[in-house]
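The block underneath contains the structure these notes are about, expressed in structure tokens.
Only one protein chain is missing from this complex, and each of the others stays in its spot.
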Amino acid sequence: LSKCDVVFSCKKGGDTFPFIVEVLSGSAKFIDLSGDYRLKCPETFEQWYGIKHEHPGLLKEAVYGLPEWYRARIREGRLVANPGCYTTTTILACAPIIAAGFGVASPVLIDAISGVSGAGRVAKAENLYISVAENVRAYRVGNHQHTPEIEQELTAIAEVGRKRAKIKGAAQPIRTLFVPHVGPYKVGILASCYLRLDETFPVPTDDDLYEILRTVYLNEPFVRVYQPGALPQVESVVGTNYCDIAAKCDPRTGTIVIISATDNLVKGAAGQAVQNMNIMFGFEETAGLTGRL
Amino acid sequence: LSKCDVVFSCKKGGDTFPFIVEVLSGSAKFIDLSGDYRLKCPETFEQWYGIKHEHPGLLKEAVYGLPEWYRARIREGRLVANPGCYTTTTILACAPIIAAGFGVASPVLIDAISGVSGAGRVAKAENLYISVAENVRAYRVGNHQHTPEIEQELTAIAEVGRKRAKIKGAAQPIRTLFVPHVGPYKVGILASCYLRLDETFPVPTDDDLYEILRTVYLNEPFVRVYQPGALPQVESVVGTNYCDIAAKCDPRTGTIVIISATDNLVKGAAGQAVQNMNIMFGFEETAGLTGRL
Amino acid sequence: LSKCDVVFSCKKGGDTFPFIVEVLSGSAKFIDLSGDYRLKCPETFEQWYGIKHEHPGLLKEAVYGLPEWYRARIREGRLVANPGCYTTTTILACAPIIAAGFGVASPVLIDAISGVSGAGRVAKAENLYISVAENVRAYRVGNHQHTPEIEQELTAIAEVGRKRAKIKGAAQPIRTLFVPHVGPYKVGILASCYLRLDETFPVPTDDDLYEILRTVYLNEPFVRVYQPGALPQVESVVGTNYCDIAAKCDPRTGTIVIISATDNLVKGAAGQAVQNMNIMFGFEETAGLTGRL
Partner (left out) sequence: LSKCDVVFSCKKGGDTFPFIVEVLSGSAKFIDLSGDYRLKCPETFEQWYGIKHEHPGLLKEAVYGLPEWYRARIREGRLVANPGCYTTTTILACAPIIAAGFGVASPVLIDAISGVSGAGRVAKAENLYISVAENVRAYRVGNHQHTPEIEQELTAIAEVGRKRAKIKGAAQPIRTLFVPHVGPYKVGILASCYLRLDETFPVPTDDDLYEILRTVYLNEPFVRVYQPGALPQVESVVGTNYCDIAAKCDPRTGTIVIISATDNLVKGAAGQAVQNMNIMFGFEETAGLTGRL
């Protein structure tokens, strides 16, 4: 490993703990695709992953590898924690609205569905064709391990929003209720994100929301914002590194609905890891990520 | 028609308006499977269905055909409005919790997915195999016509709950944000219903929720309540008249999640119509509705 | 087991060899769903199943459990070998034409496709949703273990045909080339059977073929013969004990094509076992086998 420029790792459950320090002591950069370096707080890690983190210093150092929000830090980082698939899909959707500084009341509710490839290639009964086809099921209701990752990032972004809006005092952490489902298809996530408006703020129009999203992602090569009325579908992003996003306000209930879609194996995993590598090494950011993958 | 005992109608968009009065003037009973007689308020009907209702008196008279909540009235009714598929799935899920009288804050959020048979057999491009397979999409976000039906029924049931809990004053109407999706399968609805707890009430446990649901549906032949930890799946109800329900509380966010499943063509349509007929005519309520349909 | 009336067994690979003799020494009848008692010839068994048969006498005694052709023997049998799924589908299709006594030249070619439930519920990588969906593959080309079973039965039936037609001399055995496929669906077999006509016989019309099939299966509760021009589909038989059959002659190539369909788990396995039990015990033959299973 001493001669590597970059190490991609899919090991999880702390399996990198025994050797990561040594790897990072050389010149290699490390892109980790597991959840082991995504959370900043060691206690939160232990609570959600059930093991004690052996390198809390690395948790602090690791850069959260979501290029649209942390590109500058990724460029300088030597340890990049590649975000989870659900997390990428939902943070890219919610962050611009939350950062815009008008009031979103905690909790944020996220109802998402993934194709069965999210469970990997493990030969388990629940992933058989006869279990998956013509079926839908929810799982890990409220206790999926991507929950604290979403909360950490949305809270950080809300702080940004408060500063922009010159709101004083510390922000309350944003709580998230995340309910994932598995659907009868191979690849792709469709997330429906529900942001309840604080009643003291005026209700935005769909055009307002579109402008906020469009402005934030104007120069992003892998985010496509839909005009009011249009909605992302899974098939639009399959085999691509895109995240497609549409937002809509429901004034009747004071709720913003944001629908987003990604390919969980590309923008939700390997594609984003390549995008991070491209940034870290000064390559063209889209290199290897165009066309149908 | 004068010699019929019962008329089942699937006509919609007011197509029964020209003749329903005459039919009801005879001895025939009328079970309507469209949305034309489900709403009590003519203005709400006009707002959501886009046509003026020609028989507002029948709106008042029509019995909402959800046996688990209106069995006695169905027995006496001559015009039964068979509930919508999404509506059946979500009202059966939410009603016991709301009726229990502890505080559910409006709005109720419902995120549901249906197999493509929900769109009927119409040969439209969006229902082709090549459009549906390996895809998921949301549609009619916040403006699906089942929304006012859910609101009407949940509000009525909340009133029951307030009376039980001896809370004075009129209940506020329960607003619903309903976001339906279409998934790549033929039959079945999985609804994820989110009830936010009023902060002034204590947070229930999963066991509390189970007891509430179990007690309400104890003698119901077509509702199955799942024990804490278990979750309904679409495949468990396909081809049956069952509605399967599980509830779970997320104390972190003060939210109750209720997952329910039905076959949209059976309990969500024709099966429930037969169940209503059985009640109206004094037949065994489960007649014709057992086994795989 | 001594007090059982009937034993259904799904053990295979000779796993019943240690105890079957003892079971049969009592009064219990035995319905075996494996391939262990279907072949008459011990050498053929050893050749295709790779193990030596320990009870060649039982091979002789066992009745081949295809009611449409062996009902009388099943009624008297104490050991019934329930046919394989592909075998049932193809023998029911080809047997009437072969028995009709006009010349079918060996080999018979059978190209069939099965849903993935044919592979059971074993959690193998090849049966995962991600392996099966949007894919088709052939397997065991020419060496599937149902091949000798089809050959044995078609040869026996050809002998019947020769006798009817008063053709002298022993029949040549009918060779079969059987090529199974797995398709991206759960349940059901569609078999396309190709019978090449001996050039010395006149070419039949589609009506001739229909009459032959219709006459043979006239009183059969579980065989449906399609009129010329119509073709069976998998979905017509799913969840039923039916075998649907259509025949068509292609005079250009002197070939008869017979398309047949069954549910591999019902008429191809458990349903036929129940049908055999009904016959063996004098129950109504269709008991437990009507409606959608």
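Letters A, B and C mark the chains in the order given here, with residues in each chain numbered from 1 onward.
Heads up, the rule we're going with is that a contact is a pair of C-beta atoms (placed from the backbone, for glycine too) under 8 Å apart; a residue touches a chain by one contact, two chains touch by 3 or more.
Because the structure is predicted, anything quoted here is derived from the model rather than measured.
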{"item": "Omitted chain - touching chains that are shown", "value": "A, B, C"}
{"item": "Touching the absent chain when the full complex is considered, from B:Ile31, B:Val132 or B:Met277", "value": "B:Val132"}
{"item": "Omitted-chain contact residue, chosen from B:Tyr49, B:Tyr70 or B:Tyr185", "value": "B:Tyr185"}
{"item": "Residue touching the undisplayed chain, where the options are C:Ile20, C:Leu33, C:Ala158 or C:Val238", "value": "C:Val238"}
{"item": "Contact partner of the left-out chain, one of A:Glu134, A:Asp208 or A:Asp244", "value": "A:Glu134"}
{"item": "Selected residue (touches chain absent from view) among B:Lys124, B:Arg140 or B:Arg292", "value": "B:Lys124"}
{"item": "Residue among C:Cys4, C:Val141, C:Ala165 or C:Ala287 touching the omitted chain", "value": "C:Val141"}
{"item": "Touch list for chain A against the chain that is not drawn", "value": "133-134, 239, 291-293"}
{"item": "Touch residues of chain B, complete complex, unshown partner", "value": "116-117, 121, 123-125, 127-134, 184-186"}
{"item": "For chain C, residues in touch with the removed chain", "value": "106-107, 109, 111, 113, 115, 133-139, 141-142, 175-177, 179, 181, 183-188, 190, 192, 194, 231-235, 238, 248, 250, 252-255, 257, 259"}
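Keep in mind that, in the parts below, only the chains that are shown with their structure count from here on.
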{"item": "For chain A paired with chain C, centre-to-centre distance based on mean C-alpha positions, whole Å", "value": "53"}
{"item": "Centre-to-centre distance between chain C and chain B (centres being mean Cα positions), rounded to whole Å", "value": "46"}
{"item": "Distance between chain centroids, defined by C-alpha means - chain A, chain B (Å)", "value": "34"}
{"item": "Chain A: positions in contact with at least two other chains", "value": "133-134, 184-186"}
